[in-house]
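Removed: one protein chain of the complex. Kept in place: all other protein chains.
Entry: subunit A
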Amino acid sequence: RRKALNLFFVDSDLSSSKMSVRVLNPNAEVLNKTAALHMTINAAKGLQDVLKSNLGPKGTIKMLVGGSGDIKLTKDGNTLLKEMQIQNPTAIMIARTAVAQDDISGDGTTSTVIFIGELMKQSERCIDEGMHPRVLVDGFEIAKRATLQFLDTFKTPVVMGDEPDKEILKMVARTTLRTKLYEGLADQLTDIVVNSVLCIRKPEEPIDLFMVEIMHMRHKFDVDTRLVEGLVLDHGSRHPDMKRRAENCHILTCNVSLEYEKSEINAGFFYSNAEQREAMVTAERRSVDERVKKIIELKNKVCAGNDNSFVIINQKGIDPPSLDLLAREGIIALRRAKRRNMERLVLACGGEAVNSVDDLTPDSLGWAGLVYEHVLGEEKYTFVEQVKNPHSCTILIKGPNDHTIAQIKDAVRDGLRSVKNTLEDECVVLGAGAFEVAARQHLINEVKKTVKGRAQLGVEAFANALLVVPKTLAENAGLDTQDVIISLTSEHDKGNVVGVSLVDGEPIDPQLAGIFDNYSVKRQLINSGPVIASQLLLVDEVIRAGRNMRKPT
């Protein structure tokens, strides 16, 4: 909506002065050299301050209140950045990186933001002492490459064959979930999340997380959230006489319109007496009725001589007369299912989705042991359960109110991603700040010595910035940050790989405590953080044409 163009020049040519821009556009605002740098650094630090308290299992919750008074509670950095509607240009850049981090790996948004903030903070010190940003940036580049190499040697490989190690997956999922929800709930969701990913996993095929349906019901408590091996649909049958519960069901998944559709061309009927009109009425419906009859024939074929039930789940509509015919045959029919649910149904129940009723065979039918409807106030839910060998499942989130549900939903999404990442990476990284401390010691003790000249300082700044993760973890847990860092670094110098325990601040072995992070999350973090920080450091002029950057006071 902003009409004026916002320019954000990344330019190292120092000769372009403030005056020359003023000549071109008298209304333009210009910040240059130190002023520009300080603005970006301040913005980065400010954003870091906001998100800092989110990090880790002991992080606090933020309450977001929308324009219409709706409440959202979150601990997730990504959600927070999305909802906050940031305006400062530097902050927007950082926020975008964080969102990219979320898109790629599903976690680590808060870490990204605070890492960038810390990089800027460390650089500020050097720049104030008269260093040129370019030299720092060179140092960052060297440090980044070295850290990535180090990450590859540091990671713990996990073999993911046909039978993946469930314990490792659980630990990874638990680490992620505990940073989003309180402990008791997180532990319960851990099993759900791991089982659901293993359920949809097929050998030799990439994991499609969309095959895990996430459905929510406003009902009972958050700890009643469960995994349904099968499918939950958020609608019910539309006919009062259909059964509410059926066992041993054949499932027909179809995409066939069972309602009368007007012809494309503009047609009209002409009749001269009531009989003729009656005939027209029946003729109109004949084709629809025939389709319904074909389905009923199939039903009679498979259900003859046993008390099995028949369920139709249709992506297209079913009109009341057709529903009526089906109801009389004791068939449960659901109309207008989500397209994605059609895929999930076939994976969950077997059979195949049919697009025409002309050649229906019993082979195209799926099977479910139990189909039932659950009514909550105005909402209806249909459960398709007890399926054989499912390749799709549903995580049914329950909670007493919308904000609890939203919170769990975000967390489950991140948990699923973390399990998927682990399965794909085939390795994990020790958590609880262990990697960051190890990488920092590696940079300071080994890498820095191989670097010539002032770029050393850049490497050092980068190394110290890495420490922000264990520092913040400790700070949020109410521990003394300096104590923690010193005890961690000294342990690492002795050759012990340790992380920080958030209970008492003592060094712990993350492997024993079961704290593992995703490899891809860390990799993305190390990759993107310095790039953005370098870009921001190299800004020497901010030009804004048009509206004032600060709100008029």
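Definition applied: contacts are C-beta pairs under 8 Å (C-beta built on N, C-alpha and C of every residue); 3 or more make two chains touch, one makes a residue touch a chain; residues count from 1.
Here is the rule we go by: contacts and distances are computed from a predicted model.
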Undepicted complex member, UniProt protein name, chosen from "Integrator complex subunit 9", "Auxin-responsive protein", "holo-[acyl-carrier-protein] synthase" or "CCT-theta": "CCT-theta"
Given A:R134, A:H219 or A:H374, the one touching the chain that is not displayed: A:H219
Positions on subunit A contacted by the hidden chain, ascending: 29, 31, 35, 38-39, 42-43, 45-47, 49-50, 53, 58, 60-69, 71, 73, 83-88, 91, 184, 218-221, 240-241, 260, 262-263, 267-275, 277-278, 280-281, 284, 320-321, 324, 377, 400-404, 478, 542, 544, 548-551
